[in-house]
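Missing here is one protein chain; the remaining ones are kept as they sit in the complex.
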Amino acid sequence: MKNVFGNSVTVTLFGESHGPEIGAVLDGLPSGIPVDEAYIAERLRLRRPAGAISTARQEADPFRIVSGVFDGKTTGTPLAILIPNGDVRSRDYTFGPARPGHADYTGHVRYNGCEDYRGGGHFSGRITAALTAAGAVLMYALERKGILIGTHVARCAGISDAPFSGNPAEDLKRLNSSDFAVLDEAKGAEMRAAIEKAAAEGDSVGGVLETLVLGMPAGAGEPWFDTAEGELAHALFSIPAVKGVEFGDGFALADMMGSEANDPLVLKDGQIVSATNRSGGINGGITNGMPILFRCAVKPTPSIRKEQRTVDMAKNRETTISVPGRHDPAIVHRARAVADSVTAIVLADLLSQRGLL
Amino acid sequence: MKNVFGNSVTVTLFGESHGPEIGAVLDGLPSGIPVDEAYIAERLRLRRPAGAISTARQEADPFRIVSGVFDGKTTGTPLAILIPNGDVRSRDYTFGPARPGHADYTGHVRYNGCEDYRGGGHFSGRITAALTAAGAVLMYALERKGILIGTHVARCAGISDAPFSGNPAEDLKRLNSSDFAVLDEAKGAEMRAAIEKAAAEGDSVGGVLETLVLGMPAGAGEPWFDTAEGELAHALFSIPAVKGVEFGDGFALADMMGSEANDPLVLKDGQIVSATNRSGGINGGITNGMPILFRCAVKPTPSIRKEQRTVDMAKNRETTISVPGRHDPAIVHRARAVADSVTAIVLADLLSQRGLL
Amino acid sequence: MKNVFGNSVTVTLFGESHGPEIGAVLDGLPSGIPVDEAYIAERLRLRRPAGAISTARQEADPFRIVSGVFDGKTTGTPLAILIPNGDVRSRDYTFGPARPGHADYTGHVRYNGCEDYRGGGHFSGRITAALTAAGAVLMYALERKGILIGTHVARCAGISDAPFSGNPAEDLKRLNSSDFAVLDEAKGAEMRAAIEKAAAEGDSVGGVLETLVLGMPAGAGEPWFDTAEGELAHALFSIPAVKGVEFGDGFALADMMGSEANDPLVLKDGQIVSATNRSGGINGGITNGMPILFRCAVKPTPSIRKEQRTVDMAKNRETTISVPGRHDPAIVHRARAVADSVTAIVLADLLSQRGLL
Partner (left out) sequence: MKNVFGNSVTVTLFGESHGPEIGAVLDGLPSGIPVDEAYIAERLRLRRPAGAISTARQEADPFRIVSGVFDGKTTGTPLAILIPNGDVRSRDYTFGPARPGHADYTGHVRYNGCEDYRGGGHFSGRITAALTAAGAVLMYALERKGILIGTHVARCAGISDAPFSGNPAEDLKRLNSSDFAVLDEAKGAEMRAAIEKAAAEGDSVGGVLETLVLGMPAGAGEPWFDTAEGELAHALFSIPAVKGVEFGDGFALADMMGSEANDPLVLKDGQIVSATNRSGGINGGITNGMPILFRCAVKPTPSIRKEQRTVDMAKNRETTISVPGRHDPAIVHRARAVADSVTAIVLADLLSQRGLL
């Protein structure tokens, strides 16, 4: 289905970095969900570049919802969100040298030379603004059902943040009101310094995002193919630069013994829960009622000022490139808002399929 | 779509561990693909338990293709493969204590207590026999187009295999005729010893599978949602026990600088290729013509003899369990055949969507 | 999705007329639906050829359900039904002259000459046995929720049956236990005589099926694309020989004035109902709680003994054909069981999408 994701709740994305507008259409929403435009605006703000550690491009993101909302609530018919592209400097881009690590070459092959190459076109991270806004509608709806989502920069430039604390609900609250989402502010300051240093060197850094979901009921997901992990991973790999996804203890589980990796089951207030959560809240593809926990590996931003070897596609000739334009020396701290929205979309879809949204 | 996967080429799975038959339906196949039953049988053999390091359950896997093949070639109409379940000892299973690390509890919630709990029912790894057979049809078809797939046990019980050599086509050939797929036989012997030791202790081990694909053309995949990574991960997380998927350098990319992580582009025989392959053959969600490389984290087999804490679901009471029955002390070496088949299905689907199958 | 139909409840079909087995996989079923094999067998019997007015091919239809049922109830995991093909005389068929009105030529083009041409292969009406069985599972489930489906031969060989009476529930009950489903038995006798006469002349006749659904709740369907009419028609056109579908007064509405065509709304026991039902129970694509009524035009069976002009595809030469083998001089009376099953599948899917199944 290409640019459509979801089974019961779906999202369709469109737009290019340097086109007039980008947007998203949410379909399959229940009717009667309150839509809070201030909440959406705040989520867009958290995604927006800010300060020395982000691109200088100013993205005001004055979105408008043109359908699917009536009297402040979803009607249940498709909800379309549009975001105009302001502050576009197309003259910064010409077709020629492919930027290493970008989709310039693959997009050229995929679309037979007809791609809008300006600023990455449809591949641009700019499109995640529409994705973030669409997900915010669902994140807000899930919150009202007691399902809380939050993401921290678990690692950046080789520096690790603290893990979630014994009060994860409080952690999520703090992360969702924080411009640079870390659990340990001192570590956050180190990360920001490392990002600024990379920027000064014309280079970039990557990191790891860790997302926690509280309040997700047991019983969502399918045994095969549409597993909770499979659906989440499917969507998370759409976040530009994500190259790995792991649930619970993830790759670390590979080195454990079964007796260590299995989460013992116990009763708590008459409910079956697990004493540990190495599985990240999912067994056999289905949520088990424990917190959902996963991590996404985010590669360093590919656009860097440092000179790199590449090929000029216009001339089919080897050359070097120092990527011009305004770029982020890191996107991991911005991508967290996208990860939250993607998570909300997938979980809403899983719940909706079970009649639980 | 639940137990259906794919857009243009689809696979539907059905069956339970202790039902009469399991099966798969492949749809959207091109007509005229030769179907080699011996090839399929060999792929099933590679998945089958064997020797001291696997369950004692004998699975002969005498599959039959009941539709979609005529005169030895695909007709283009749905191809159904059925595999009877022999040697089933249902008396080994009764409803009660949930096995930690299994889907016993989540399946019970998901299906409102109507699940076939015998041997894991529809959640059983047994179902992967049908998945392996279906994928073998496509793996064979891809081979004939020069697209080669192979997987090795990159890590097991804390022991690492050698990486792919400078002659990866030869590596794949060797892996696909090897019962325990490693590139370094000495390491394989160490792994097997560790598996046997875990078995002797009533415990189990996990590992990491690394899959390599040669010959995949550039231009398959989509920028959003149906990215090559997203589609592969979606399906790979269906392999029981997989808890993480990473492409190229995966999580290691998170700690690199952009100048290090970006693959420089160069010309080779007039074609644009990358000098390194840290991205694992995919940029912007689209294959770039380089080898596709990814790793799956496989947790240790959850069924162990060692006593574990759990809850008896029939009595809603805490108890302990020592899982009875015949179980694998490791499945990572068997899952490699499943990973190959899943990869073949996803790549065939991506190619078919682009009219390239 | 080719041979898969449905969004939330899906059915996948496979098999060929002269292959070893045909089958269907139902997915997305709620768990806990009782499965009554005698009910399914009876629905298959109603579809089966019988007596002088049908093909002499004996189809015993000894189906088996190999997955998705445990303790007599659906588990909620995929339910696969297999039906072996007995009494196959493949020597009756060789590749050559295309049978007019059949898919011989289009199948040859569609599948690049790789089609299983014996007995129509995957295009054969034989496949509707699997479709009927799958639909019977859902028809039984709907009955238990008070949703009753039945179809009569409203017209055959130019002879019209009586319309539904003032006691439609009684009509449906009678139709569903009747081998030749008419509301006026005298008209049925005339139809059967006409069918026998056509058979004697080596010719065939067509007819119109009219399906009525009682008890379908209001609110199922979508405003665009997945309208209740669109979903039903989509599936109904899969019934071989159906060339037209109309809802309510259908084509007759085209000649009415608005004041005549509109169904006045009134209150009945506090519920909004319509005083007439010209819309066939659907407005704006959504069920309105009134009985659903539609008609399918069934063309005469294309396989006839009478000589017809055609082309020999093996020799690319014009020729004539007198279709050999055992054929039905009419299928409209058999197709009614298929129409019921297709209706059950579509309505179950529409209800499931709304969380109402």
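Letters A, B and C name the chains as they come in the text, with residue numbers starting at 1 for each one.
The rule is short, and it goes like this: a contact is a pair of C-beta atoms (placed from the backbone, for glycine too) under 8 Å apart; a residue touches a chain by one contact, two chains touch by 3 or more.
Here the structure is a predicted model, which is why all the values come from computation and not from measurement.
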{"item": "Contact residue for the chain not shown (choose from C:Asn3, C:Thr132 or C:Thr343)", "value": "C:Asn3"}
{"item": "Chain not shown: contacting residue from A:Asp116, A:Glu190, A:Asp328 or A:Asp349", "value": "A:Asp116"}
{"item": "Options C:Gly107, C:Gly135 or C:Gly188, residue touching the unrepresented chain", "value": "C:Gly107"}
{"item": "For subunit A, residues in touch with the removed chain", "value": "1-4, 10, 12-16, 19-23, 25, 27-28, 31-32, 64, 66-68, 70-71, 73-80, 82, 110-116, 121-122"}
{"item": "Residue ranges of subunit C at the interface with the undisplayed chain", "value": "1-5, 7, 13, 98, 100-103, 105-107, 109-110, 122-123, 127, 131, 155, 157-158, 198, 203-208, 218-227, 229-231, 233-238, 240, 242-251, 253-267, 270, 272, 274-275, 279-280, 282-289, 297-304, 306, 308-311, 313, 316-318, 332"}
{"item": "Subunit B residues touching the omitted chain (full complex)", "value": "7-8, 77, 223, 353, 355"}
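Quick note on the criterion: only the chains that are shown with their structure count from here on.
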{"item": "Inter-centroid spacing, subunit B versus subunit A (mean Cα positions, whole Å)", "value": "26"}
{"item": "Centroid distance [mean C-alpha coordinates] between subunit C and subunit B, Å", "value": "39"}
{"item": "Residue list for subunit C, restricted to those that touch at least two other chains", "value": "77"}
